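Excluded from the complex is one protein chain; the other protein chains are retained at their positions.
We call the chains A and B, going by the order they appear; numbering starts again at 1 in every chain.
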Amino acid sequence: MTAQTETRTRPVKVIAIVCNWCSYAGADGAGTARLKQPYNFRVLRVPCTGRIDPLLALKAFQKGADGVLISGCHPGDCHYSEGNYYARRKFELLDRMLPHLGVESQRFKYTWVSASEAARWQSVITEFVGHVQELGPREGRAL
Amino acid sequence: MRIGVFVCHCGSNIAGTVDCHAIAERAAELKDVVYTEDVMYTCSEPGQAGIQRAIKEKGLTRVVVASCSPQMHEVTFRRCVEDAGLNPHLFEMANIREHCSWIHDDMPRATEKAYDIIKMAVAKVRTAEPLFPNEVDVNKDVLVIGGGVAGIQTALDLADAGLQVTIVERESTIGGTMARLDKTFPTIDCSACILTPRMVDAAHHQNIAIMAYSEVDRVQGYVGNFVVDIKRRAAMVDWTRCIGCELCVQKCPAHAPDRFNVGLAESKAIYIPFPQAVPKRAVIQTEYCRWFQQGKCRVCSRVCPADAIDYEQKDTYIQRNFGAIVVATGMDVFPWEEYYPQYGGGSIPDVISGLQYERMLNASGPTGGHVHRISNHEEPKNVVFIQCVGSRDESVGRPYCSSVCCMYTAKQAILTRNHCGPETNIFVFYIDIRATGKGYEEFIKRAQTEFNVNYVRGRVSKLYEEHGKVMVRGMDTLLGQQVEIPADLVVLATGTTSAEGAPQLAQALNISYDEFGFFKESHPKLRPVETNTAGVFLAGACQAPKDIPTSVAQASGTASKVLGLLSKDKLKTSPQIAVVDQSRCVSCWKCTDVCPFSAPEKQSQRDGSQKSHIIETVCQGCGICVATCPVNCISLKGFTTDSIIDQIEEALLA
Partner (left out) sequence: MSSTQDAIREAAKNALASGRVDYFIGWTQGHTPSEAIPAFIRRPEEVDRLIWSPLCHHNLVTFLKRKMPDPPESRIGVCVKGCDSRTLVALLQEGLVDRERLYVVGIPCAGVIDKRLVDALFTDEVTEIDFEGDLVTARTRMGESKEFALADVLLDQCGGCYSPNPRYADELVGDTLPESQGKPQFPGLEEFEALDSAAKDALLAEAFSTCIRCFACINVCPVCYCWDQCVNRSRRPALVGQKVDTKENTLFQMVHMFHVAGRCPSCGACDRACPVQIPLYLLHRKMNKELYEMLGFMAGMDVDEKPVFQTFRIDDVLGE
């Protein structure tokens, strides 16, 4: 195996930034239910998706993330009542801009997983990591 | 900085998939980590004692426990390190159970992942700062919004415990839906006989103030210190003078629909809903009043012995402070006319709602308790009840069960038998019978056997008038055949819906509500009367359809939660809040735009400029301002931008 194909096939690294109240608890629920998930994602807990500056997602790509997932409470269910509404606008713009910043659209996703949606967490993270793995590791020069 | 890392086996829960001993040893290589250990059960008494011993003996200044979810044991371990003399916020959890061992089975890869998770936690604890909670004084007065049976119960419980309670009621009397019911299931005891003494108790209680004909207009503040603006609607009657003698009502020449009797009778423009009203005070319904509509009359003013009529009265606003708020705004009856054209949509006079029938059955109701057809006042020979009208019906957007209709239909069927005698045929069309309360199933059985009520399983597809009858066409799904019954009176078991204006109230209170307008509890099982807004509680049918026993039980539960909260003189607030570095603030005020709680304020500086300042006790720690502040001069304690970047870097480091 050449060094180049090795880089292409190494497991991708995915950062999942999730809100404490819904998606983190949803991921906990998936664990409690022993729902199998991919190995190569790491979860970062914040109080609310409204806390997440889109620049942090860009920072993660810059630092070598192959994919970034943002997940919070469903609109209307935000623990702080409004955080995910602000987040929705910001991440929609980021989502639309990333392909133009040299990051394939499937490397970024923002979504909503409630505390009771353990199975949804499993499918969201499994699909997302799967898509990122299909694209392989990123070798961006700009980001 | 001296960091200790404790890796928990959690029996085999973690150790079965993660090599805990190996990662504990590896973690010792991380920067600033001076002590590591793998432990069978960190949360156990000896496990916690081990952490405390290590803090003292090894001089640890920060601690990471790699075990389960912080939602499980963060509080436990924070307390543990605090007892050993560390600030509880110099502690971080690495979730290697729910987020690792339980979702994987390949040990080498799970171990590698667990190690990454520990690295991230170490990176985070490295940037941690000691945090200290604030203490705020607590106002011990309680606001109860809604004066139905749930609100009354909560208010009485709290008042008996010595708290000052204000009930704000939108109508001119307390009592709510229960005041309009004739009898209650499954005991067939008189609703008014149970409720009205409680209403009077509330009115006479020295610790309860009732503000009827009033609405909550605006809510500011936070747990322990709410500031509430209450609008007192203009009754056009000076209630400090009115003695409730009803002379004005008797003499008033202008007629108006009787809302209390759901349109079954007429009332007057000047109005007292029912004789036992509390407070018993008159209200002029200006849209029907001759003086307001035509500029002449003033009969009420002339006959009033107390000189209480005040045509110039305006809405007034008062501001009150409360420590806790109980929402008990109840429910409304599903407006079936708009949704069921197949049942005539309200155009067939002899098709009435369950609540209308309740008034008809009532001895002090518009018919004096006499059951008759609306169309010709004859006693009905065939009475048909149709269940699940506006419940369990996705086609009208109401998939939920209203929870009371099966029972009140059985009750009304039994009362029909009592009122009309053995000759009358009584049918109930149902989907399923839901009778889960104490004595409920037996009650249904009695209706079927003792009171000879014919239960027909199936939906009614159509109601139409023919030869002076209401033809009921439906399906008997047990017999598998169409049935058609010529009914004299059809009573719809109309479902419950959220109270009018519930979403607006929820928004004012900053609490969540579901798609149907019912308020959301904090946790369906473990925090059923709390909301996600600290200090705001729920009681009764505003949370979900409920019957009287459940509402009252919940109301007392709510009261005990409020008492628990207000038993303290001071409240500790979470220290995980946002703080502004004013030396970097550029006064762009985006933080004030986005904060859902109005926590940022403009603070004047010595140089005359203004900088943002976040009111510690108002901030809820969401961090929306942090992500909005362009210079990043607001940081969220416990979740700083640098700590997030450090964790990202650790996670991505090979």
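We adopt the following convention: a residue touches a chain if its C-beta (ideal position, glycine included) is under 8 Å from a C-beta of that chain, and two chains touch if they have at least 3 such contacts.
Everything numeric in this text was worked out from a predicted model, so none of it was measured.
Visitor: Thinking of the whole complex, not just what is shown, which of B:Ala128, B:Val144, B:Ala555 or B:Val594 touches the missing chain?
Guide: B:Val594
Visitor: Would you write out the residues of chain A that touch the absent chain, in ascending order?
Guide: Residues in contact with the chain left out: 54-56, 58-59, 62, 75-76, 82, 85-86, 88-97, 99-104, 110-112, 140-143.
Visitor: On chain B, where is the contact patch with the chain that was removed from view?
Guide: Missing-chain contacts on chain B: residues 584-590, 593-594, 628, 630-633, 635, 640-642, 645.
Please note the rule applied: only the chains that are shown with their structure count from here on.
Visitor: In whole angstrom, what separates the CA-based centres of chain A and chain B?
Guide: 33
Visitor: Would you mind writing out the residues of chain B in touch with chain A in their complex?
Guide: Going through chain B, the ones touching chain A are 69-72, 95, 97-100, 102-106, 109-110, 112-113, 116-117, 120, 510, 512, 532, 576, 594, 596-597, 620-624, 626-628, 632, 636, 639, 641, 644-645, 647-649, 651-652.
Visitor: Across the complex, what residues on chain A touch chain B?
Guide: Residues in contact with chain B: 13, 15, 17, 24-25, 27-28, 30-32, 34-37, 39-40, 42-48, 50-53, 56, 59-60, 63-65, 76-77, 79-83, 86-87, 90.
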